[in-house]
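For this depiction, one protein chain was excluded, whereas all remaining protein chains were kept in their positions.
Just so it is clear, A, B and C label the chains in written order, and each chain counts residues from 1 on its own.
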Amino acid sequence: MTETAATGVIYGPREGYRDGLTRGLVLDLHRRMVRIRLFEESSGKLVETGDMPGFLHLYVGQEAVAAGVMSVLGDADQITSTHRGHGHAIAKGAEFRPMFAELYGKTTGYCKGRGGSMHIVDMSRGMLGANAIVGGGIPIAIGAGFASQYRGDGTVAATFFGDGASNIGAFHESINMAAVWDLPVIFVCENNGYAEFTAQSSHMKLEDIAERAASYGIPGVVVDGMDALAVRAVALDAVERAKSGAGPTLIEAKTYRYFDHQGIKGMRIPYRDPAEVEAWKERDAIKILEAIGTESGLASTEDFAAIWAETQADITDGIEFARNSPDPDPADILDDVYTV
Amino acid sequence: MTETAATGVIYGPREGYRDGLTRGLVLDLHRRMVRIRLFEESSGKLVETGDMPGFLHLYVGQEAVAAGVMSVLGDADQITSTHRGHGHAIAKGAEFRPMFAELYGKTTGYCKGRGGSMHIVDMSRGMLGANAIVGGGIPIAIGAGFASQYRGDGTVAATFFGDGASNIGAFHESINMAAVWDLPVIFVCENNGYAEFTAQSSHMKLEDIAERAASYGIPGVVVDGMDALAVRAVALDAVERAKSGAGPTLIEAKTYRYFDHQGIKGMRIPYRDPAEVEAWKERDAIKILEAIGTESGLASTEDFAAIWAETQADITDGIEFARNSPDPDPADILDDVYTV
Amino acid sequence: MTTRELTYVKAFNEGMHQMMASDPDVFLIGEDVAGYGGVFHMFDGLLTEFGDRRVKDTPIAEQAIIGLGVGAAARGLRPVCDLMFMDFIGVAMDQIFNQAAKMKYMFGGAVSVPLTITTAGGGGMSAAAQHSQSLEAWLAHIPGLKVAMPASPYDAKGLIVGAIRDDNPTIVVLNKKMLGVKGLVPEELYGIPMGVANVVREGTDVTIVAIARMVVEATKAAKELEAEGISVEVIDPRTVQPLDTDTIVTSVKKTHRALIVHEAVEFGGIGAEISSQIQESAFDYLDAPVARLAAPFSPVPYAPILENAYMPDAARIAAKVRALVERS
Partner (left out) sequence: MTTRELTYVKAFNEGMHQMMASDPDVFLIGEDVAGYGGVFHMFDGLLTEFGDRRVKDTPIAEQAIIGLGVGAAARGLRPVCDLMFMDFIGVAMDQIFNQAAKMKYMFGGAVSVPLTITTAGGGGMSAAAQHSQSLEAWLAHIPGLKVAMPASPYDAKGLIVGAIRDDNPTIVVLNKKMLGVKGLVPEELYGIPMGVANVVREGTDVTIVAIARMVVEATKAAKELEAEGISVEVIDPRTVQPLDTDTIVTSVKKTHRALIVHEAVEFGGIGAEISSQIQESAFDYLDAPVARLAAPFSPVPYAPILENAYMPDAARIAAKVRALVERS
């Protein structure tokens, strides 16, 4: 008996995926990523200083995945997300004011202060919510994709989940059902190498989670999750496939989170080698895109600096807005339990 | 993108798996299968005539799977089973008297009348129980396998489940965990082509469920589930692998159930082509083994006839015993909820 | 407005047919609900009438079945997701209580989840511990969910229609042993709103609040007791969430005695909540402690002789009522 299964995984985007790159696209992806980066850094600090309640699972390091996938989706396309959901929301177009307000637990927040970080939502942009249950959003996404197919409206759904989540039952059930019914759903596994503090090698015997696609008779694609253009390219293929009626795709984006599982720093035990962290930071997604932009001549250092600055201003505005927003009234505590 | 994943599945047992066949083995496998066949036919009839309560998921047609696997296990090895569990129990050595008594709901039954068909158990033979929840027995089996590894006692665990069950979350979670920890567990998928009335092609996009093994980095083996010797051969390899510390194997046995999902006949809708049923019956496992026995000269028609007759006598005895056994006393209804 | 006799399951089935005909956003998924029409015939004929876009057999994957319903409902469709036996809820519970039920609240009201889950509960079939349970107490304890338990053919139709029309996640629990029970059912489409109890029978001495099939047993007991001069009011809450406390309390204020009957185990059953509410709201009216009659604290046993002893029935209900009357 041979113990190594042959694999049907596709590696990386198709050749020439950077061809025809435009200035607009570079700046669009850059803006999405910078917005995530700064939002996460600032909100992480606000919790650390005790200014903001709750606990946060920060997305820093993984920006290229959300930015790349979201850049091929429209507002009518739906996504479901995870406990690490800010990045998905921001890349999908969520605004800082109601996001910060939500983290501050204010009435002006996306959830009116009811949900907080782990339930960030923006229905108007097809962001069907973060989810505090690992794997919890995956079945919901196939429902969104089912609605697309049922209505024939040409929309698709994407669901984000981690390497750890790919071991939970809900993943298996959902991707199989989506495959059987050719639902227009993109399964995006953000493999950052760890489920909390447990390394991938301790939670599965695979190197490439995309291999699991074969169990459902659908394509599995591995992509560099630090290259937003590569992510975008494979996402485009998957969306095309979904829209053509051919069904779902499993995309595995190899990526990394820079901060701790929760919060910025909290490494109680040294579960990651500092050298490993540094090596990943060397391949920072924003740096990579900025290099592509300047080397291709499509964008300048000044263009990027402007985005950083303008985003920073947005951050300041968002925090200010949140702080000045009204607290919810405990008298309303029973509102919105039911639709009446 | 290519849609057909390459597959690492192993087909059939190794070459020469019938070499060195003995008379003892032929008769042993035959006896196990005949005992299942007659038990199932008679109990099916007893429910149809209203003599016995409950509803039964009969194992007729699939005998070679239970017989083949159980023939390589000892009493100290553990199994978990399904709603279709009589065959597993009998092949593992369960006796007719307490089995019939259980179906009749008598105190002399394996479960003292508390469990019935779907909870048949025989702890003394490592039969850890049938299970009325699809996939419910799979996590329990990895626990039994864990105990083997923890104690280092050289035993293994096997878990039986259907094609339909391979789509449920518990399967995915359990086989992954068993793989990660190299647990001595054999996953036996009895692919009879249907989950109740739903054909395999409607519940997954795979032909070979054994392909799913690759998702867990373990071997997947497809075997003819109508050939008890073939099943035995692949089970032997899997047990050897498990005992060597190399971890689990996924075996897919292609088989068929002759009767309806539940009971003998109840085909309210023609969900199976009668020609398909007949084609499978042509390859009946007991017929195949009898032919091997007589052709090899290891056993005679008379030998087989004796087994049929002796088993029939056992059936009669078992039913008689069950009918004459005492009913449980409702006053004891709360016994055995807790260990005190 | 023609009314005729239908079985409980046919009445339910008619409600499904009419709702699917009247609203193109209603669809049905579940195990063997299409080709086979559901193992209890609940969905007979729907595939033929509405086609395989709207009526679909699924893999065995209850998390995906319910979750798909949650996602589709959040996008404005009105899914009906079947969970064949109520006992299977354990493999799909997260999608029910953490997702479907909480989504609206967690999202600050930004979404509605008009999902209907259908399932079959209850014992009496020798189906043993994993195919006979009554778990409504769990469901009623989940803010955001509604839970209907029809106890007649009329309600089987009215409550499935009411549930599908309701904009909240709602579970309709059919009772397996009632599937063949007959009763009068109007032909036209009608819905029973969630939260409106049915006073099945009026009486003055004792109020029985009965759940699901126990309504039938309680009514039997009430007739028996009438002959003895004990006048029993039988109330069927129809939905245990929301619970029509007003109707129940008003009745007890009149009768001064109450008995709650259900099939689920007594400890932690919905009867505990009803009992508590009664004594909280009608304490000064009570001539005897509020009583409960339910299953003993064990899994459902297989042997018919044990299962019969396990489930409350008319005789035991009557005995309990007599004791209540004698007490005061």
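The rule we apply is simple: a residue touches a chain if its C-beta (ideal position, glycine included) is under 8 Å from a C-beta of that chain, and two chains touch if they have at least 3 such contacts.
Being a predicted model, the structure only gives us computed values, none of them experimental.
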Visible chains that the absent chain touches, using the contact criterion stated earlier: A, B, C
Touch criterion as defined above, residue of A:G145, A:G164 or A:G193 at the omitted chain: A:G164
Sole residue of A:P13, A:G85, A:P98 or A:G115 that reaches the chain not shown, by the stated touch rule: A:G115
Touch with the omitted chain, as defined above, among A:A132, A:A213 or A:I319: A:A132
Contact residue for the chain not shown (choose from C:Y8, C:Y105 or C:Y154): C:Y105
Touch with the omitted chain, as defined above, among B:R97, B:R114 or B:K254: B:R114
Hidden partner chain, residues of chain A it touches: 53-55, 105-106, 111, 113-116, 118-119, 131-136, 164-165, 167-170, 195-198, 202-204, 268-269, 271, 327-328, 330, 333-334, 337
Missing-chain contacts mapped onto chain C: 63, 87-91, 93-98, 101-102, 105-106, 128-130, 135, 137-138, 140-141, 143-144, 241, 243, 264-265, 267-273, 275-276, 279-280, 283, 286, 288-292, 297-299, 301
Missing-partner contacts on chain B, residue numbers: 78, 80, 109-115, 119, 121, 123, 128-129, 131-133, 136, 138-147, 150, 157, 169-170, 172-174, 176-177, 180-181, 335-339
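Basically, only the chains that are shown with their structure count from here on.
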Greatest separation from chain A - chain, by CA centre: B
Chain A-chain C separation of Cα centroids, rounded to whole Å: 40
Centre-to-centre distance between chain C and chain B (centres being mean Cα positions), rounded to whole Å: 37
Between chain B and chain A, distance of the C-alpha-averaged centres to the nearest whole Å: 44
Junction residues of chain B - those touching two or more other chains: 167-170, 202-204
Two or more partner chains touched - positions in chain C: 58-59, 61-63, 91
